[in-house]
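The block that comes next holds chain A.
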Amino acid sequence: MSDRLSPIADDAPIVLEAKGITKQFPGVLANDQVDLVLHRGEILAMLGENGAGKSTLMSILSGLYTPDAGEIWIKGEHVTLHSPGDAIIRGVGMVYQHFQLVPVMTVAENVILGAEVVKAGGYIDIREANRRVRELSKQYGLEIDPTAVIEDLPVGLQQRVEIIKALYRQADILILDEPTAVLTPQESNELFQIMHQLTAQGVSIIFITHKLKEVLTVADRIVVLRGGKAVGTVYPAESTEASLAELMVGRKVILQVDKKRAQPGKTVLKIENLEVLDERKHKVVKGLSLDVREGEILAVAGVQGNGQREFVEALTGLRPVVGGHIFIEDEETTHSIPRKISELDVAHIPEDREKHGLVMPYSVADNLVLNRYFHEPFSHRAVLNRDAIAENGRNLVKEFDVRTPSIETHAGSLSGGNKQKVIVARELSRPVKLLVANQPTRGIDVGSIEFIHNQIVAQRDAGVAVLLVSAELDEVLSLADRVAVMFDGHIVKTLPIEEATRERVGLLMAGSEEE
Partner candidate 1 sequence: MATDTTSNETVNRTARYLRKAWQGISVPLVAVLLGLIIGALLLLVSGAQPLSAYGALFEGAFGTPAAIQRTLEKATPLIFAGLAVAFAFKAGLFNIGAQGQLLIGAVVAAYVGFSIQGLPAIIHAPLALLIGGLAGALYGFIPGALKTYTGAHEVITTIMLNYVAINITDYLADGPWKDMTPGNIVARTPKIFPSAVLPSLGNIPTGFILALLAAVVAWWILYRTTLGYEIRTVGLNSSAAQYAGIRVAKIVILSMMISGFLAGMGGAVETQGINGRFQPGFNTGIGFDGITIALLGKTNPFGVIPAALLLGAMRAGSSKMQFSAGVAPEITDVITAVILFFVAADIIVKTLIRQRGTDDDKVTLSTGWSGH
Partner candidate 2 sequence: MKRIALLLTGLLLLALMAACGGQKPAAEKKCGDEGVICIGLVTDVGKIDDKSFNQSSWEGTQQAAKEVGALEVKYVETTDAKDYAANIKQFTDQGYNIIVTIGFGMGEATAEAAAANPKVHFIGVDQFQGEAIPNVAGLVFHEDQAGYLAGVLAASMSQSGVVASVLGTNLVPPVVAFNEGYLNGARSVNPNIKIIDTYHPGGLDVAFTDPEWGATTAQQAIDQGADVIFGAGGNTGNGALIQAAGNEGVWCIGVDTDQWETVPEAHPCLISSAVKLIPPGIVDLVKMSKDGKFPSGNYFGAAGLAPFHDHESAIPQEVKDLLEKTKAGLLDGSISTGYNPG
């Protein structure tokens, strides 16, 4: 994808240098003596697992955190960054993984926030701000409506706003934190083109990711972080996915999930012409139909924001259905309440584990009975049985390898991967007919991903019907038996895994119709 076949010369002027950066958080050494050099016009990929210290390092470079030790040099000057403002002044702009945008404000307001041009009395000329945003978006090819309200925009566009925000502040060092996590392959490619356009205009980019393919495609140079340390600097030309993965994880990684052929049985889930509204009463699921059989994994692939969330919520009873039908085995559950659906042995791994999946201040043990507390043995005639709950907690923690100090520990204090394991343990430790897993591995470490993938496959092999919803194409392709591509609220095509090539699925996800 890169226009340049050879890495950019290392003798281009250095714009940013970090020496011996160390940062300690309670209980974890996030950065340990990290060195980093960034040249002008370079795309430097920073590769590492979740928890390797990438985000911490970038937060230090952008002034959000102050390091415990180490020096930062920007454009030949030794600097101390006390706040993001300090970094911005020196031209360092950061695009965070979790967008730092105010949802209820417009694009232009978000762009100018903190760097407003004002008239007398602090008056903000919003028209002038809109004009500036249009100008910038034209200059860099980042099309956007400055008067749109952020919460109405799809994530891809929100990301553009973040980039424009940095450019508006005349950033010439851009840090992109996991920018492709929420994008389709096509959107990612667009982003890469934008990145090259930017570097051509003299901007230097640090690109943080854990996706190996992207790194090899776009980066000029790759720094790998593991356990808070910089474990190597390599060039794309001399690396392979496997070598990068090994460097990143510290051991050999099996990139493919090992699984047998599916033995599909009878249909468990049948959905006909489903229609669902979002919060603003817009129809976002528009006549969706699919079915899942026992013993198979049907993966719904699609770019975030095409109605998957609303679809899964409607399926699990969390959101009213305005049209169509849902059948689980022989029972119609179109308008059933969540409790009823769950009692039909439907397990649900929710998309947002912190919002839906867990009660953070609850102990691990309490979270492990969140949808079964009213059953024997956890309660008897509406009275909880603490011993049974604790017993269940101890067993599941062991069985699902949840790394927690004790079952009394608050779920909120666990790492992302372990939080997800708690949910998976809860959902899979009971009889299951249908497993609905929405983005089950988003933002968690490789070890946990492997574990969860294996659990899902094991369920399939045990005869469970699995509906996997994922925006990660790699995940879809490695787990699915059939791939249903979702775009604009309906399934555009369902392919057997044999026919689901990366390119084909990618195109379908982007909405291009086949045939």
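Candidate entries met the following condition: all candidates are chains of the complex that A comes from, given by their letters.
Methods note: contacts are C-beta pairs under 8 Å (C-beta built on N, C-alpha and C of every residue); 3 or more make two chains touch, one makes a residue touch a chain; residues count from 1.
Fair warning: this is a prediction, and the values are worked out from it, not measured in the lab.
Peer 1: Which candidate, 1 or 2, sits against chain A in this complex?
Peer 2: Selected candidate, touching chain A: 1.
Peer 1: Which bits of chain A are touching candidate 1 when the two form their complex?
Peer 2: 316-318, 337-340, 342-343, 348, 350, 352, 355-362, 366, 370-371, 373-374, 379, 382-384, 386-387, 410
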